[in-house]
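Notes follow the structure.
Every protein chain except one is present and positioned as in the full complex.
Letters A, B and C mark the chains as written, and numbering starts fresh at 1 in each.
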Amino acid sequence: MTDTIGVAMLGYAFMGKAHSRAFHDVRLLDPPLQPELVSISGRNRERVEEARGRYGWTEAVTDWHEQVSDPRIGLFDNGGPNSLHAEPTVEAARNGKHVLCEKPLGRDAEESHTMWRAAEDAGVVHMCGFNYRFVPAIRRACELIESGALGEIAHFRARYLQSWGWDAPTDVWRFDRAQAGTGALGDLGAHIVDLARYLCGEVAAVAATVRSYVEGHEVDDAFVATVEFANGAIGTLESSRLALGRVNQNTFELNGSRGSIAFDLERFDELLVSDGGAYRSERVTGDWWPPGHGLGWGDTFTLEVRLLLEAIAGGGSVAPHGATFEDGYRAAEVCDAILRSEESGKKEVLEYR
Amino acid sequence: MTDTIGVAMLGYAFMGKAHSRAFHDVRLLDPPLQPELVSISGRNRERVEEARGRYGWTEAVTDWHEQVSDPRIGLFDNGGPNSLHAEPTVEAARNGKHVLCEKPLGRDAEESHTMWRAAEDAGVVHMCGFNYRFVPAIRRACELIESGALGEIAHFRARYLQSWGWDAPTDVWRFDRAQAGTGALGDLGAHIVDLARYLCGEVAAVAATVRSYVEGHEVDDAFVATVEFANGAIGTLESSRLALGRVNQNTFELNGSRGSIAFDLERFDELLVSDGGAYRSERVTGDWWPPGHGLGWGDTFTLEVRLLLEAIAGGGSVAPHGATFEDGYRAAEVCDAILRSEESGKKEVLEYR
Amino acid sequence: MTDTIGVAMLGYAFMGKAHSRAFHDVRLLDPPLQPELVSISGRNRERVEEARGRYGWTEAVTDWHEQVSDPRIGLFDNGGPNSLHAEPTVEAARNGKHVLCEKPLGRDAEESHTMWRAAEDAGVVHMCGFNYRFVPAIRRACELIESGALGEIAHFRARYLQSWGWDAPTDVWRFDRAQAGTGALGDLGAHIVDLARYLCGEVAAVAATVRSYVEGHEVDDAFVATVEFANGAIGTLESSRLALGRVNQNTFELNGSRGSIAFDLERFDELLVSDGGAYRSERVTGDWWPPGHGLGWGDTFTLEVRLLLEAIAGGGSVAPHGATFEDGYRAAEVCDAILRSEESGKKEVLEYR
Partner (left out) sequence: MTDTIGVAMLGYAFMGKAHSRAFHDVRLLDPPLQPELVSISGRNRERVEEARGRYGWTEAVTDWHEQVSDPRIGLFDNGGPNSLHAEPTVEAARNGKHVLCEKPLGRDAEESHTMWRAAEDAGVVHMCGFNYRFVPAIRRACELIESGALGEIAHFRARYLQSWGWDAPTDVWRFDRAQAGTGALGDLGAHIVDLARYLCGEVAAVAATVRSYVEGHEVDDAFVATVEFANGAIGTLESSRLALGRVNQNTFELNGSRGSIAFDLERFDELLVSDGGAYRSERVTGDWWPPGHGLGWGDTFTLEVRLLLEAIAGGGSVAPHGATFEDGYRAAEVCDAILRSEESGKKEVLEYR
């Protein structure tokens, strides 16, 4: 008999749906702990109730305080707006719940650091929802780098481009500074900052330009940055919500002294690999299905949740392949430095606490 | 309260896993009938029991006869080897169960026709598991064609290429004539024959060469065919298990008098669309997630099963977007004609019963 | 001092321009014989005179008979309409001129055979203008195959697709049976038949469907064919002038027992190469410029002409990398068999004279 763990979820919208499906699907992946979907919360009574029914949660509540103190709950999953990340997550951790929080962890490095320390002090397992680490091709990229097959890393370049920003209603929460903190930076940039750190190592300095183009947007629409890594590699990072022609392009390339890799989310199952010569196009589809039968974007969350359950069951950490709250905090430091560089007009050297 | 339907599944291997996951996941797609996973069957007691536990079926049995007469069962799903498609499916239908059967429907047109007539005579809903119809980009292709946007169709070319045949152990059932019927033809070719019919209409004639290259293979490793459609279009079809460099490439292109479309399974989320001029690369990711966040191969089965449950609930058919047993039979006629053409050295005109 | 050779050209339109440029440019490639551009001919006095001036020919004439008996001429180059290929070329050869003739060699195998025998009997060097053999990536493909790196060949598939046929004026000579012989078959199909023979070896049998879709076209707009090679490989060939979205797509793939290659003219500098695993994308740009600095379509003619001049200077043949008149004849036999198969509804076995 497999042990179970009670799960509570904050948020019923985009991430609420993605995480609910992950807890549902992970049951087929033979997890060491079977998740029991105890409760889902949200401010809108009607909508959270509908989500409860659709996604198979036992209860729907409108106050997350009920969740973080609920003795049935072993794992608190926060998929709410950025402004609601810190307080509930910290409180859940202090109550001994393991915690999963969507990215960006906090709205800035300060808030993120608080969350990390709270989780660490409480001794719970913590995970920040950088789901792209669970794309099979990206995991394979990480393994290639760690194997030394690419040699010393010289360059890392990444961009995350979407295009919905020109025409979107300006009253969505993602354009509101109080709720979102930042725009393309925290929403898209945080993902590629995390991938940069996951694949290339710690960021040492950044120089950046951050811009808002569309009237009514309180947050940034786009940023561009140069980046220097602790290992000596240099690179570029950029994100935009205004890149017409690109619906959801998350792409990177890494060049080492012995080889290179390149990935584009629009070709989910493909990793370009050079061992010094021409790129070859490897199909990387994971081990759910026979070779060449690929996963989908939503499945990255299922793999993420499986790793979290394994870490909880094993009493360990989701590192190195899962992102911890420390990873969430460190990504936030980089994002903050990008904003500071826009203010100062200088290269900003990272100082981690 | 949603009504429920009891499901029985024959087969616990590749397709057993894919279908089990589909019945599990479809619950999140608000189906009109909630599937209850009553029983799974297979000849190997130990393995079927393990599959039961892993995929969430209530019971495991080793004799499908128990399933087809089980009063708790409303839907019989056959994902077993090709040689086990006909008898259990026919019996289930005769017992009033709705039926889903993997492709190829039967091992030849004769067997497939029997299955179709049995299901039709029994008045049950029947579906043949041509899951690629449920790739969002392929559904979009169908809609474009039906809208008239491409004009009159002149050409359709498709190929389905894999490469595992050179090195695979020769004792797997897929190389055995008694169990598999045919090789690349029924396994891969049936899929593209179905897509040809789905997108371009009824096949009128074929001329083909069918070959086995690897010693110890009783069935074909590859075939090539020209095809003439009832609507006047001409094209080529080919499949191989010996195409090194191609892991699972299922690709087609259709040219009409006003536009064209092209698809490649290796770029699951992309449909190339020409309205007469240059191809544009449309991201087609369905409506589960925001635009640009794609599905996976396994999700095609979930969409397939949802359509089946809708047809059962609505008392109708899975046509035109789902494949019926008639579609399974007609695809088998084309496959048989391909084999006859290899024998005769002539173009074989299709005659449907 | 380099020896010189006097050249006469028939035709001043598309091929006249391409060949004139080749004789002009080849001077920079250190040829063993320097071409002297003596005369260009065409029926339209004004146009041929204009071409003379533009392309640097010394004389313009309206009667090719003047050229084939001109003692200054050592090489006769026929780039006229298909109906003017045989007579002038044969007469030139009989007068001891080396001959270059555009493809298709004759309008059918009979005419092509006559041309081949005449050139052979006259003991002159003969070349048929299958210029795609001179794309660096295709030459590299040939070398890979000859090296044995791909093992035994199992499949060859090629298509040559254009789209200008729907809207072109119906009075151009390419749609006229008397002048053109065939349509997409001789114009585009001949190229891929030659590549099939160049890369995969002799064709043993074909089965084909040939169609004309557009009113007013006396010749075929498209054909599809299966092909069996003498070495046991099977494949498909197709060409169309009605493939909207494709401007000039000449693409092939070859699968062997140890590896595969794939090429697309729309990616002129790229050869996909599999040594059994994933395709790698090799940049193949020839040796004119540093690696990665590519040639253009027109440069294939320059390389073609260089090989011809080398063969003339060396007293040899343009084989195996250049196409001889025998290659032109054999391609014509395949094209004729494709037409016969459309008539007979059968697979047509090739019989070469």
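Rule of thumb we're sticking to: contacts are C-beta pairs under 8 Å (C-beta built on N, C-alpha and C of every residue); 3 or more make two chains touch, one makes a residue touch a chain.
Keep in mind it's a predicted model, so treat the numbers as computed, not measured.
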| item | value |
| --- | --- |
| Omitted-chain contact residue, chosen from A:R159, A:R267 or A:H293 | A:R159 |
| Contact partner of the left-out chain, one of C:L295, C:L308, C:C335 or C:L350 | C:L295 |
| Of C:D25, C:E218 or C:D275, the residue in touch with the unshown chain | C:D25 |
| Contact set of subunit C toward the excluded chain (per top definition) | 14, 18, 20-21, 24-25, 27-28, 30, 54-56, 162, 164, 247-249, 266-270, 283, 285, 288-299 |
| Positions on subunit A where the hidden chain makes contact | 154-155, 157, 159, 161, 166, 207-209, 211, 213, 221-228, 232, 234-236, 238, 240, 242-246, 253, 255-260, 262, 272, 274, 276-279, 341, 345-347 |
| Contact footprint on subunit B, counting only the chain that is left out | 273, 277-283 |
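As a working rule, only the chains that are shown with their structure count from here on.
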| item | value |
| --- | --- |
| Chain nearest the overall C-alpha centroid of the shown protein atoms | B |
| Inter-chain centre distance, subunit B versus subunit C - centres from mean C-alpha coordinates, in Å | 42 |
| Computed distance of Cα centres, subunit C from subunit A, in Å | 55 |
| Multi-partner residues of subunit A (each touching 2 or more other chains) | 283 |
